[in-house]
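Heads up, one of the protein chains got dropped from this complex, but the rest are sitting where they should.
Chain nomenclature is as follows: A and B, assigned in order of appearance, with residue numbering initiated at 1 for each chain independently.
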Amino acid sequence: MAVVKVQRPKLNAGEKVYFGALLKGMFITLRHAVRSLFGKTPGAKSLKSSGLGVTMQYPEEKWDDQMPEYYRGTPALVTDEQDRERCVSCQLCEFICPPKAIKITPGEIPDGDEWAKVEKRPKEFDIDMIRCIYCGMCEEVCPEQAIYLRPDYVVTGTSRQDMVHDKERLYEIGGKRVGLVNKWNDLK
Amino acid sequence: MDLTIHVATLIKIGVFIGITMTFVSICVMFERRFSAIIQDRVGPNRLGIPLSILGFKKDFKLPIGGLTQPLADGLKFILKEDFTPAYVRTFFFWLAPVLVVGPALLTMAVIPFGSPMEIGGKFIPMAIADLNVGPLFIFAIASLAVYGITLAGWSSNSKYPFFGGVRSCAQMISYEIALGLSIIPVLLMFQTLHLGEIVQYQVDHGWLLLPFWGEGLSAQRFLMWIPLFIAFVIFTTSIFAETNRMPFDLPECETELVGGYHTEYSSMKFALFFLGEYAAMVVGSALIVTLFFGGWSIGFGIDNALPIGAWWVSLLHIGVFLGKVTFFILFFILVRWTVPRFRYDQLMNLGWIVFFEAALINVFLAALILAAPHIHGLATTFGFIVLAVITFFLIKIAKSATTKTTVKAI
Partner (left out) sequence: MSEEAPANTATAEKKLPKDLAAENGMVNVQIDGTWIQVPKGTRMIEAAKMAQKEVPHYCYHPKLSSPGNCRMCLVQMGMPPRLAPGQDPEYNDEGYQEIGWMPRPVIACANTVAENMGIRTTGDLVEKTREGVMEFLLINHPLDCPICDQAGECKLQEFSVEHGRGESRFQETKIKKPKNVDIGQNIRLDDERCIMCSRCIRFMDEVAEDPVLGFSQRGTHTSVTVHPGHRLDNNYSLNTADICPVGALTSNDFRFQMRVWFLKETKSIDTNCGTGANTVIWTRGNEIFRVTPRENNDVNSSWMPDSHRLAFHSLQTDDRLTQPLVKEDGNHIDVTWTEAVNKAAELLKSGNVAVIASGKQSNEELFLTQKIASAIKSDLLTIVPRKGEPDGKLISEDRNPNSTGANLIFQADDAASKLETIKNEVRSGNVRTLLVLHENLLDEAGFTTSDLEKLENLIILHTHANPTAALASVVIPAAGFAEKRATYVNVTGRLQRANQAVIAPGETRDDWESLGTILAKIDPTFTIPSSLDGVLKLLSTEIPAFKDQTFGSIGDLGVPITETGITIPLVEREKEKIKSGQIVG
């Protein structure tokens, strides 16, 4: 690699004084500010500007209709067509979870339960959304297709405890998922 | 001195300090909104009055575009943990923020906010202290702020704040010279150091930089415009440097020094530095307005048509003054979001090699123009020639000096 000597541009007297450029710069800034003030910034329309700059006013306006299919929001548990908990608490997600956000207490399904043949399901299933980094490893590792990253991204709470999603909340977010591999069907 | 004056002074202290502080906080708000607009953003536009924290059911939402944001900012600063690191020199560490805010607010005392008001047969000037050495007082007190910043940097007992403090010290001393020299032509013109009289002069003879109305308009007055404009440019730029504003905010430049002299500060102590900087900006603007743009004067010869002394006239003039100050604050903000930061050697070159010499020559130029009607013909011509020669040589020397330093720097 040869050394390339970059020649500094020769400036004329006017440019050296710097004032012209300064005023020009301020004029450009000001023009841009005025445009922005009236919502005329380039790209304002395609970015769904609220009329000031290119910014969308978040809680009132949302991108939801443009959310891609593969968007990774909050992880949640899903049930199958027959409302069975898909999770069997194998704890692989707990193991793989990089920030250790998942905590599972496994439990046995008692005899007499409709799904007693599955034998195992989580007694408690907590995901600490303060810790979660939305990496999707849990979804990837799940052998039962029980945990999915849903498009929900609004996770708020007023205390740390609020931010821990328990089993009930996770099923509420996840809902029912049909058309997946059905491992514990009648043939099994 | 009777009771009226005492009471009036107390009221003036309350009102003007109040105005300044309000201005400072609104400045922050303006800065955030204006910079947001420049950058295609929105800025803080939501905050209403959070009644719910007082137990009410709903927040009160006013369509004021987040004007209460400064209040929230202040509250946040007060409520944050005030952390003093274990390794700092505690006394100076606590003293520093006070030394930054104090001078900035003190200088406000001599600024005439409006035309005098007539109460009980007495004309009460609309400045807290109607000193007859106004600009000198301001320079003297404002320079004290450098102690605050230097002390903050030194007492933090940490590398980056120390650099910040040292830079600030060097920078403020350098630009103080240009600042002081630059207003000599202005003072030559006014022939007084009393800020109230300076404004009155402009009421009568037209604003210093807009000499289009009033008495005494002559060719000499228009010729004077040249050194006055040079003075204005140097003065304004130096005010930028004195207040540590972009493009001269090297003492706290984030990319090099983390947070500069206030790296180790948090909570209200940090807020005081912030306050100090903006207060200095407000005072700087007020000074520029007072010296170059007629202070509280409405201009266009209207002022003398108004009944001076009536309370509404005073209030009107205060309004006009604040309007002008606001304009300059917006100018400060516009500059900040337009001009990139200087390199430190560029900053020093500009201060010592350009502004210092330019201000010096400017003094002689102004003097020559003012003296021209009295000394006539040959002497004037000779004077101009000498000045031109000196200027030429100074530019030569300055050029060689700059190239030398750049070579050294490389």
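Details
We take it that a contact is a pair of C-beta atoms (placed from the backbone, for glycine too) under 8 Å apart; a residue touches a chain by one contact, two chains touch by 3 or more.
Remember, it's a predicted structure, so these values are computed and weren't measured experimentally.
Although it is not drawn here, the omitted chain touches the following shown chains in the complete assembly: A.
Across the entire complex, the residue among A:G14, A:P42, A:P99 or A:P143 in touch with the chain not shown is A:P143. Residue A:E119 is the one among A:E15, A:E61, A:D83 or A:E119 that touches the chain missing from this view. Only one of A:G20, A:G107, A:G157 or A:G175 touches the absent chain when the whole complex is considered: A:G107. Of A:L52, A:V88 or A:L170, it is A:V88 that touches the chain left out of the display.
Residue positions on chain A in contact with the hidden chain: 88-92, 94-95, 106-108, 117-120, 143-144, 183, 187-188, in rising order.
What we mean here is this: only the chains that are shown with their structure count from here on.
Once the centre of each chain is set as its mean CA position, chain A and chain B turn out to be 47 Å apart. Only residues 34, 36-42, 45, 233, 334-335, 337-339 of chain B touch chain A when the two sit together in their complex. The residues of chain A lying in touch with chain B in their complex are 19, 22, 25-26, 28-30, 32-33, 36-37, 41, 44, 50, 52-55, 57.
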